[in-house]
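Heads up, one of the protein chains got dropped from this complex, but the rest are sitting where they should.
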Amino acid sequence: MTVMEQRGAYRPTPPPAWQHRTDPAPLLPDPEPYRVLGTEAAAKADPGLLRRLYAELVRGRRYNTQATALTKQGRLAVYPSSTGQEACEVAAALALEERDWLFPSYRDTLAVVARGLDPAHALTLLRGDWHTGYDPREHRIAPLSTPLATQLPHAVGLAHAARLKGDGVVALAMVGDGGTSEGDFHEALNFAAVWQAPVVFLVQNNGFAISVPLAKQTAAPSLAHKAVGYGMPGRLVDGNDAAAMHEVLSEAVSRARRGGGPTLVEAVTYRMEAHTNADDATRYRHDAEVDAWRDHDPILLLEREMAERGLLDDDEKRRVGEDAEAMAADLRTRMNQDPVLDPMDLFSHVYAEQTTQLREQAAQLRAELEAASEEAGEEAR
Amino acid sequence: MTVMEQRGAYRPTPPPAWQHRTDPAPLLPDPEPYRVLGTEAAAKADPGLLRRLYAELVRGRRYNTQATALTKQGRLAVYPSSTGQEACEVAAALALEERDWLFPSYRDTLAVVARGLDPAHALTLLRGDWHTGYDPREHRIAPLSTPLATQLPHAVGLAHAARLKGDGVVALAMVGDGGTSEGDFHEALNFAAVWQAPVVFLVQNNGFAISVPLAKQTAAPSLAHKAVGYGMPGRLVDGNDAAAMHEVLSEAVSRARRGGGPTLVEAVTYRMEAHTNADDATRYRHDAEVDAWRDHDPILLLEREMAERGLLDDDEKRRVGEDAEAMAADLRTRMNQDPVLDPMDLFSHVYAEQTTQLREQAAQLRAELEAASEEAGEEAR
Amino acid sequence: MTTVAAKPATKPATMAQALGRALRDSMAEDPSVHVLGEDVGALGGVFRVTDGLTAEFGEDRCTDTPLAEAGILGTAVGMAMYGLRPVVEMQFDAFAYPAFEQLLSHVAKMRNRTRGTMPLPITVRVPYGGGIGGVEHHSDSSEAYYMATPGLHVVTPATVADAYGLLRASIASDDPVVFLEPKRLYWSKADWNPEAPSPVEPIGRAVVRRPGRSATLITYGPSVPVCLEAAEAARAEGWDLEVVDLRSLVPFDDETVAASVRRTGRAVVVHESNGFGGPGGEIAARVTERCFHHLEAPVLRVAGFDIPYPPPMLEKHHLPGVDRILDAVARLQWEAES
Partner (left out) sequence: MTTVAAKPATKPATMAQALGRALRDSMAEDPSVHVLGEDVGALGGVFRVTDGLTAEFGEDRCTDTPLAEAGILGTAVGMAMYGLRPVVEMQFDAFAYPAFEQLLSHVAKMRNRTRGTMPLPITVRVPYGGGIGGVEHHSDSSEAYYMATPGLHVVTPATVADAYGLLRASIASDDPVVFLEPKRLYWSKADWNPEAPSPVEPIGRAVVRRPGRSATLITYGPSVPVCLEAAEAARAEGWDLEVVDLRSLVPFDDETVAASVRRTGRAVVVHESNGFGGPGGEIAARVTERCFHHLEAPVLRVAGFDIPYPPPMLEKHHLPGVDRILDAVARLQWEAES
């Protein structure tokens, strides 16, 4: 019996404004993270894609270990490693076309490299010679974002501009589980859904925000459940399953490209290393928890699948390993050279045109540097 | 077949971290706004409560019209009327016990009055003689919040402190549909759920944020659907049905008091007047839309129900009307008196102790005022 | 109050109208200019500055956003990254605060952090200041925050003609501009020809609004008319005050200001913003650095008190008025006292 039929004389109508805007059911994530490797779905996966993913994962892992080593040698100011999260990083890069845009967070150097950026240029920020080591427009990669979640509205605005232009460009923005608590996450997802912007939000839920575990970050059934509150679909994926990640992100990207609007993807993964080289993870988690994830390593999962299907022989493994080593060796060599820096650059990019004040200050620094080098010269004589 | 059984040799486990934290199903709102008046549920409603609600609605409506009239006479700087939303305002106040706290937004003067504050003191902010006209601690009413949604984290913090104290106090915080787009809304709800704070969030979805209609504010199935993303229940209510509002809010309050954590309540209602007396609603909406809501007026709905049940005779109606008139007359008289203001108050409450700088500035103003009154005195002579 | 000479077709226009016209002309000239904010569409903004833009250019060019200031400015950053020129409206000064992280950490820094490859030509319009009887949070003078943030330009008009010219220049700038609109001058009027509007003013040039020889009043935005009034009143006391309208706080026109103070030897900085930590400190300090040996007295400041903005019925006591300015002028040590 509907409310209209319940009463005799007095039958009020529902509030005039009441009408369903969106059916919530299809927006809700499945209860379990989506997986491909080790399931029947894996049979459908393209062998070429799996090989490509494998090579990138191995290269990515090697990149992570090399960069961490560089922090020990004082060659990087800091490095937030994505070891254990390579499937997310690589899939994010590979799901995009060249014309698309990537909005990485500060941990996502690897996604930037997997997208094709010179591995050394991706490290400029963390090395400390400048804030961003590449031209974002040339590579369609936004600067690595340190203030958490602030890059998400940028991705939405860019995707909105692309939609207005009608050029089929999609933006993919990355954020951590901790970052979802920021107001910018909320505002970005809301704008994206209202504007039906072609943007994909990838949350890497790696269990921690520095020392804070997920349970102190949210009480939600999953982070993907946030999507329905904006009117966009939420997908839950095993973030260590490269094939699942690639499939789900590619679907979300083409949905956005087709005009279907934004998607929120939560990748369940784990940060195997400390937060950065400067962090001491023993203060807040047990080795046993880390160990439990070792058997769910993204490279291992893919290797097992490929082995089972005969897609990976020892030759291929060796070749992939050697390529990764070559990349690491080259990176090491280049990062061991001191960058040539011009202090006067401090004043070159603040404004399109230097203000009088900056010209005066630049002159001051120039004079100081000249005096110092004269002094040094005199001392040398 | 579970994923564990799907494959032969290689059977990966799901990601170790994966475990359901909360069952989403009970957190999702019903598809239709909950209603009592005109349905079978109304039979269970307490006649005393309905009478009380009726008297408050009538008084509230009269308060709204009187306050709007005062703006025309220049006695108020501005008034954002809640005409049409009285059921929400009144139910919010009545759902709370005396020890509980109310966190009103700038539109919720009426809830403040229904909670028992002197009708004139509630208007201090809008009259312009000071920012807040009452001692929040004495009345357990936070200042009317102008910056939208900023009061929500305050309510959460206060409720959290109450929970730590274990004194059973609950906070109820009010916000508009537009305010749900702010980052503070998101952060407040997330903190509340993580902390299981005894707080109830009441969103009055009145269709507009000044001129911006709900469809430009959100693409969600409903605002109540946001709750699941925080891990709290979301309830959808007919905001013009005073009995339904009272029931749902009371339930949420006692759930919070029992330690059950926060609830998000969306009340579907409509702003019958312009945004404030300074606004021109004809610029962004048609009279037809407003007219469609006239038959769904909160007083009308309650009156019809009570009439059907024989709970409201002409005597009672008259008496309620007269009480409301008396309140309005008293308010008019008092608001027509010029408040006595002391300009030196400007310096009295900035800090617990006046800084040297403020003492100097206070002395300056005092000297100016004395000079001015001397001048005036001389002129008078 | 305006420098535009009357032409045959001029008629009285308000500052709000001139700002609206500047938006319209910028949008008509350059399809990459987009306006976004709360209520900028059908309503035309709460101050009606964007009136008619959606009707003329459509919702995609002048867009009512969800109610979230960080989101508005943050999406504007993304739009600018894609080559658009967003003009963002913040509804009131205090409602720009939620967007501060986007402004400080991204808008102000993006060009620099990308070595100039990613400029952000964003204009952030902020109605600011008091004197309109607004309830709390509607009358803040927030210019000190913007001035303290390298990478931003900070511009504020005081006349109808400048409102047009400076807003056009701000939108045309390849750098982010915080464009501060003095609320209580929105309805100020001047003769002005919308069909042949005043030429676009370059950003960064102060202007002498009234020449004088006794002392310089250095001011901007809402305090410019007050200073002009004070200068008129000062004639009765025998003072011939010069009034400099800064127009742009960043970049700062040291040359014009210092030249004036060197001429007059005395200066008072006047603004509504709180005195302590407000723009006046910076201005007084840099004038003193540059004109020390020309100064007959310390540069004084007449500013709002160091208090939260008062409620409407008390705001007149807070705002720098003619008398308070004249009191300060009187303290400029007219007889040798050292």
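Residue numbering begins at 1 within each chain, and the chains themselves are lettered A, B and C in the order written.
In this text, a contact is a pair of C-beta atoms (placed from the backbone, for glycine too) under 8 Å apart; a residue touches a chain by one contact, two chains touch by 3 or more.
Keep in mind the model is a prediction, meaning the values are calculated, not measured.
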| item | value |
| --- | --- |
| In the full complex, displayed partners of the excluded chain | A, B, C |
| Options A:Ala55, A:Leu300, A:Met327 or A:Leu346, residue touching the unrepresented chain | A:Leu346 |
| From A:Leu49, A:Ala69, A:Leu164 or A:Val212, residue that would touch the chain that is not displayed | A:Val212 |
| Per the touch definition above, residue among A:Val78, A:Leu164, A:Leu311 or A:Met327 touching the missing chain | A:Val78 |
| Residue numbers in subunit C that touch the chain omitted from display | 70, 94, 97-98, 100-101, 104-105, 108-109, 112-113, 136-137, 140, 144-145, 147-151, 250, 252, 273-274, 276-286, 288-289, 292-293, 295, 297-301, 306-308, 337-338 |
| Absent-chain interface as seen on subunit A, which is shown | 77-78, 125-131, 146-148, 178-179, 181-184, 209-212, 216-218, 280, 283-284, 339, 341, 343, 345-347, 350, 355, 357-358, 361, 365, 368-369 |
| Missing-partner contacts on subunit B, residue numbers | 130-132, 135-138, 142-143, 147, 150, 152-162, 164-165, 171, 183-184, 186-188, 190-191, 194, 345, 348-352, 355-357 |
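We adopt the following convention: only the chains that are shown with their structure count from here on.
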| item | value |
| --- | --- |
| Of all other chains, the one whose Cα centre sits farthest from subunit B | A |
| Computed distance of Cα centres, subunit C from subunit B, in Å | 36 |
| Separation of subunit A from subunit B, taking each centre as the mean of its C-alpha atoms, in whole Å | 39 |
| Multi-partner residues of subunit A (each touching 2 or more other chains) | 183-184, 186-187, 190, 194 |
| Junction residues of subunit C - those touching two or more other chains | 65-66, 68, 70-71, 98 |
